[in-house]
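Next up is a structure, given as structure tokens.
A protein chain is absent from this complex, but the other protein chains hold their places.
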Amino acid sequence: MAEQVSSVAPISSDRARKVRRLIGRGRRFLSLDAKVAFGGLIILIGLALAIFAPLISPADPLEQDLMSATLPPIGFAGADPAHLLGTDDLGRDVLARLLYGGRVAFTVAFVAAGLAGLIGTVLGLVAGWYGRLADTIVSRLIDIWMAFPPVLLSILLVAVFGSGLHSVIAAIVIIDWTRFARVVRAETMAQAALDYVTAARAIGFPRLHVLLNEIVPNLWPVIVALLSLEAGIAVIVEAILSFVGLSVSSDTPTWGGMIASGRQILHQGWWVLAAPLAVLFVTVLAFNLFGEGMRRTLDPVMRR
Amino acid sequence: MIVSVINRLVVAAITLVGVGAIVFVLLRVVPGDPIAMMISPGASPADIAALRARYGLDADLATQFWMWLKALLSGDFGMSISLRRGVLSLLAERLPATLELAFAALALAVALGLFLAVLGTLARRTVCEPLIDALNGLALAVPDFVWALALVLAFGVFVPVLPLSGRINPSIDEGFVTHFYLIESLLRLKLTAFADVASHMAMPVIALGLPLAAVIVRLLKEALKEAMVQDYVLLARLKGMSELRLILQEALRNAIGPTLALTGVQFTFLIGGTVIVERIFSYPGIGNMAVDAVINRDLPLIQGLVLMFGLIFILVNLAVDALAAFFNPRLRHG
Amino acid sequence: MSPILTIERLSARVQSRDQEILSKVSLSLERGEVMGLVGESGAGKSTIGKALLGILPRDVVITGGAIRYDGRDLLALPARERRQLLGAEITLIPQDPQTALNPGRRIEAQLTDGLRMKRGLSGTQAHDKALALLEEVHIREPERVLAAYPHELSGGMRQRVLIAAAFALEPRLVIADEPTTALDVTVQKQILRLIRSMQEAHGTAVVFVTHDLGVVAQICDSVTLLYGGTVIEAGPTANMLVHPGHPYTRALIDACPRYDRPDAGLHPVPDGVISAMRRDLSQRYGRPV
Partner (left out) sequence: MSDVLIACEGVEVVYGTRRQNLGLEPGGIKVLHGIDLEIRRGESVGIVGESGSGKSTLGRAILRLGDVAAGAIRFAGEDITRFSEARMRPLRRRMQMIFQDPMASLNPRHRIRRILAEPMLFHRVCAAGEAGARIKRLIDRVGLHEAALERYPHELSGGQRQRVGIARAVLLEPEFVVADEIVSGLDVSTQAQALNLLKGLCRDLGLAMAFIGHDLSVIRAVCDRVYVLQHGRVVESGNCNQVFAAPRADYTRALIDAIPLPEPDPHWLARESLPS
């Protein structure tokens, strides 16, 4: 053991220490694992495409042209080079609609996941750390929430709130805070049973200090992973609601809305379904990969 | 033991009442008027008021809830506004379709999950393992909604071998006595009808079962891997047991308990998933009916459906607890 | 008579870390002898135990030497013959009775596996033999214990069951891998006594892996002391613990706390002893130790 101590190189000054710490941080940032890198890259690309949709879109997503309706994508007989991914039954450009649909999808993903995460995490922390009545209430609420089929509840909520982006986000937040609350509550309890928390109590730190400074830092990997998963789920829920015809107004292009119309004209233009479905598939997968990778990357012990 | 059973039941009852109360209140604040959707354009205000009174929509919220609860306890779920039939008989007619779908998906998921988890454990530290893990991660990440539509494209358009919608070909009339078409046709050996029902169910079942199978594979494989490094497996290996026998006889029984509990939760998600999957395949179950009910603002039907889903959820959880106790000798003996 | 076990210049390395963890370890064990394999963590004592049983982690490979059991080199033996020996003639008493019994199977099933699989006993024969075994390890109400699940038994009882299982097939060599580390001292003494009496009654040789020099002193006929994957000193227990030949052995004995001497247990092994030994070993084995 004495040898291990001496193998730790002595550091001369505070400045050298700071530099070293910065280098360490940079290296840690670069040594992202493959899942984080791959998932994150796809999310970033998707986000950029959505943000810059007005600049890069090949066409107006709403412009109908019944003369060039249900044109197949490039590479199939009868394709029009102006429509890379073909057109739908009203002659609207599929690629343009995908790009604009991404705006709704990513807005919903980030806002809904963030809010659900915030509410669920706070409630989970309170239930898991302060226990007693707070825990009883939150646990019962979670039980009741879990007894609703989430898709049915979201449809119901949007029906109540009226359609629109805000309703969709509100519905997702109201339904999915439980995902965070459940996990965070359990994880908080598990951490609270560890001796580093007892040590903090033995020092005399106030309860809130122990929660925020000792426990919460150890929950980050889980919370970040959940946030990423939730973003993927939100995209799906938005698509489901659009599919049922309850999401945002029908003249805003959404992936779910495209899927719904694609389902109608399955045999005339399969690409109208296939294109948004593929995008949905890749997006959800990316959020999953990113979340799973982040859980590992952020964990100081697992990262070794 | 008895105490914990009573405790469970009390919590279940609270949950169910909570579900009922929430949906009830939620529905009363819906802006859409259910009566407006069922009347003919020329109805007089008196007619509308009469209709309101008939469906009990003229009383205040608390009275309505109380009346509804009282009626529920006597087995009266009310009348569907849009379909103009008793909610209970509608449920009785549609529920079997959904149950057949859900349990077929469960069976598929358990069979596939068990098989792949054992295979993955056998193949651990070989090139096959990351392959199984990657495919499994894919199945896990992508939800039933996307799988369903992907299947529609694959087997409805590109290789059109499976029917895209419905439960049975209308030209087949076997005069079913029950609404469990799959089971009944099998029991009565009407094989053509059975094959037709099965082919209609194939895609929704795969779409629903695939994510659950992936969950089972991941959990069970993890639990098996953990069990396989325990000393008792080491001792059994020293006794000369084959790898497969070690997994099946020594590890599986200890791995299945923890997996089961989480599989139960996931099964309730699967049942929730029937709502959208039935919609996609126009499958006449309670899920599809629920979407229609919401769109039509059919309050009594929505209430009945939500309560039904809640009840299924609670029953599944109780069943899972019982099964988990059965698989864990520690719990079995108190 | 020839020794039941000889290990000749056994070397092993961890592939992933490219590090040698055993260097030319040699030892020999007479029939019916109990040998203590002692050392601090990282000394390589359990690696040797695992090598004897053929249960090394995949990452660890044997790079040289031989393990001769009854004249046959275990490492060169065809896999099938090796499997015949292991678990029948060479068995294991594991460290942790909590994890060494399958929580989901009754004691009877676990105790009779070997009897049925390796000896081909019928169900009733195996049952009778299991009863006799439990009586031999001083378990009262053996019928009840056979029908029990592991969680219904105390730690000491479980360890007795595991000892019964280890001796079930009349082995000639038992590897006891820290079998009392997880137990309370009063239970430890009973278990040590049991292992010794079983060993004497059956004439079994035992390799007793432990970090506790006290246990070694009371139960072992001979000792092999390891450090950094090498043998430091070996010899009869009485001789070596009373007149240690190596400074490290001496220092280790002095570091042990003892209830009969208030100042014992406060003397760490001097850094000088360790560094001198390391220098010496590095030279001898051509690697950093």
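Just so it is clear, A, B and C label the chains in written order, and each chain counts residues from 1 on its own.
By our rule, a contact is a pair of C-beta atoms (placed from the backbone, for glycine too) under 8 Å apart; a residue touches a chain by one contact, two chains touch by 3 or more.
In this text, all values refer to a predicted model and were calculated from it rather than measured experimentally.
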item: Given C:Glu8, C:Glu40, C:Glu152 or C:Asp280, the one touching the chain that is not displayed; value: C:Glu40
item: Sole contact to the chain not displayed, among C:Val14, C:Ala109 or C:Cys256; value: C:Cys256
item: Option touching the unshown chain, where C:Ala109, C:Ala217 or C:Val289 are the choices; value: C:Ala217
item: Residues of chain A (touch criterion as defined above) contacting the omitted chain; value: 1, 4-6, 8-11, 17, 20-21, 194-196, 198-207, 213-214, 217-218, 300-301, 304
item: Sites on chain C contacted by the missing partner chain, in the whole complex; value: 40-41, 184-186, 188-189, 192-193, 196, 211-219, 237-238, 241-242, 251-253, 255-269
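Simple rule for what comes next: only the chains that are shown with their structure count from here on.
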item: Chain C reached from chain A - shortest hop count over touching chains; value: 2
item: Interface with the most contact pairs, given as the two chains involved; value: A-B
item: Identity of the chain that, by mean CA position, is farthest from chain B; value: C
item: Interchain centroid distance [CA atoms averaged], chain A/chain B, Å; value: 25
item: Interface residues, chain B side, partner chain C - complex; value: 125, 230-241, 249-250, 253-254, 327-330, 333
item: Contact set on chain C toward chain B in their complex; value: 53, 55, 58, 83-84, 86-88, 91-92, 94-96, 99-105, 110, 113-114, 117-118, 149, 151-152, 162, 165
item: Residues of chain A touching chain B in the complex; value: 140, 143-144, 146-152, 155-157, 159-160, 162, 232-233, 236, 239-240, 243-246, 259, 263, 266-267, 270, 273-274, 277, 280-281, 284-285, 288-289, 292
